[in-house]
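One structure, pasted below without further comment.
Below is a slice of the complex: some chains, not all, each in place.
Chain nomenclature is as follows: A, B and C, assigned in order of appearance, with residue numbering initiated at 1 for each chain independently.
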Amino acid sequence: MTLFGRRLPIVAAVLLAVGLAAGLAAPPDRIQGNLQRLMYVHVPAAWLAYLGFVITFGASVAWWWRRKPGHDRLAAAAAEVGVFFTGLAIVLGSVWGKPVWGVWWTWDPRLVTTALMFFVYLGYLALRRATLDPQVRARRAAVFGVVAFVQVPIVHMSVLWWRSLHQPPTVLRPGDPTIDHSMLAALLMNLLAFTVVFTVFLRARMRLAAAHDEADATPGPLAGDAVSAPRLEGVTRDG
Amino acid sequence: MTAWLQLVQITRKDLLIEARSGEALLVTTPFGAVALLFVPLAVGTDTPLLREIGPGLYWVVVLLFGLLVTLRHSAVDTPAQIALLRLCGVHPVVRLAGRAVASALLLLAFELLLVPVTVALYDPAPHGWPWLLVVLPLVATGLGLLGTLAGALAQGLDGRTTLGPVLVLPLAVPLLLGATQAPRAAALGHAPWPWLLLMLTVDLIAVLALLLGAPHLEEVA
Amino acid sequence: MHPQLSPQAELTGVHVDVQRTAVLRGLDLVVAAGEVLGMVGANGSGKTTLLKVLATLVTPVAGTVRVRGPVVLLGHAPALCPQLTLRENLRFVAGLAGRDAAVADASLATVGLAAAADRRADRCSHGMRRRADLARVFVTEPSLLLLDEVQTGLDVASAGLVDHVLEVVRHRGGASVVVSHDRDQVARLTDRVVELVAGRVGPAVIV
């Protein structure tokens, strides 16, 4: 079995191509024109970041409950992929923001909370990196994986709690989405493509982690074997 | 019942150590005061500007240095001491709760000491100050809990004093927002309740995290 | 089963990793009630780790651990709070165990530190700290006592302290495990001596 698997990456590539084509084919926005096409990548990236953290949360809870190493691996892999997609959403959002708002970054609550979410999960990864013992690492990561999740609803609700510059929910909201239907179709197409990419990444990380764990599980030398009797020579010992 | 007595013992020990080493109040407080002094030197001594940013800076300093208070050297147990507590039948929740109470008390003192400094240096508008009586304990509690959690998460790791803050600082943002916005809202004649509720929620989440997480964090190896 | 006859501690097939390094491998050990067990072994063979397993401070990756407490572990490093005085340290322990402050003071007198009770732990000499650590045994009254080379640092006058402590525990029907590199001393203090070799307990040692 290869790291990425054989068929899924091809499917992902095809879907991405179709998604991009759909994004280009969809009608331009009345106000923003072609710039608006960035939505088709920015929004799926942000949502998949959420998905990553939801999985981290769920896997952490599952670890508390069942203590399976697989849950810990899943939490770690999902957090990593989630951080990647958060970064992507921030970068694409900035690229979008420069022409639309005139700045790369503003003090919009959604932007700030997204950045903080990025930091929180970077902290999660730093905590994992700093802890060597797998058991201790799993425990601490599970605790923090649950605590850190508080940040996700805050990001989502930030636009509602503080009226602001950033787009309020247009799709993920109760009732009919306030978006043109062909745009919605293109968005959903891209969402599907990104989800498959997400799955490919997640699976690759899981396999890598499993391989690492397996390598660690193979019995190493006993720690005590490194200590031998002193080699007392060189000086004549004539009592 | 025993758990309460143990908690009191642990809190008392922490405060006794602080009384002896003065790490939180004698060292971190001047550091915070100097931070407040530095800002006008750096951004210029334009009085209306300072008056405007004064309360905000106060809370930034409280948050950043407050986390250092909760992560003070003397609040680190050696593996031998953690083992002692565990073998004396102290539940991890009790151990961390005792520490959190001690930290919250120290933080309250820290906050109170910095208030006159801020007033003297920035002369902020005094509107809505009675709300501070509610806001200060809410922030102290939340930070004390979050800091304790951070300390437990980073226990025994190489960069513990600095990894800890990074983990929980972003989670403390609602405290910062609530602390700055509640008195401002009150000054503008709005009800500050939503902000106080937000802070209370953070405190409760932190309590919950400690209750649920502590048993999983105990590790002596 | 009669409680006196059930073992104080029983480890079966214990595997322990510390920071991903294999330390104990398939270790079996029974500490009978009332027994004083001696344990020897080369540096780095895992004696300290084994005591931590017996104190349920370290969780094995495999195997079962059954221990009847309360347990007191006296390790390489005394568990004293450096900023507090010896008296404050022991009163803290007494408070946690729900005992009287007077017990703490009495325990310091037993180990010969009554006059130094109000000295901060970080201003005590090495041997004084060792003794203060030993005083914990009189405060918490364990039924399983784990001693990790605690006789080191004790002067001639207080060398008998370890015998005394073991006697106190045995008197109440508890068991003890004594780790040391001094084979003569171990043989003198204990009922039975085992050696830790290659991550497991070897056959009984005759000194």
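To be clear about the criterion, a contact is a pair of C-beta atoms (placed from the backbone, for glycine too) under 8 Å apart; a residue touches a chain by one contact, two chains touch by 3 or more.
These figures come from a predicted structure and were not determined experimentally.
Summed over the entire structure file, the copies of each protein chain kind amount to A x1, B x2, C x2.
Methods note: only the chains that are shown with their structure count from here on.
Each step here moves to a touching chain, and the least such steps from chain A to chain B number 1. When the interfaces B-C and A-C are ranked by C-beta pairs in contact, the top one is B-C. Nearest to the global CA centroid, when each chain is reduced to the mean of its CA atoms, is chain B. When you average the Cα atoms of each chain and compare centres, the chain farthest from chain A turns out to be C. Note on chain placement: the centre of chain A and the centre of chain B lie 30 Å apart, centres being C-alpha means. Chain C has its Cα centroid 38 Å from the Cα centroid of chain B. In this assembly, the C-alpha centroid of chain A lies 47 Å from the C-alpha centroid of chain C. For chain C, residues that reach two or more other chains under the stated contact definition are 18-19. Contacts with at least two other chains are made by residues 221 of chain B.
Against chain B, the residues of chain A that register as touching in their complex are 64, 113, 116-117, 119-120, 123-124, 126-127, 130-131, 133, 135-136, 139-140, 142-144, 146-148, 150-151, 154. The residues of chain B lying in touch with chain C in their complex are 2, 5-6, 9, 13, 16-17, 20-21, 74, 78, 80-81, 83-90, 220-221.
By the touch criterion given at the top, residues 17-23, 25, 42-46, 59, 61, 198-199 of chain C touch chain A in their complex.
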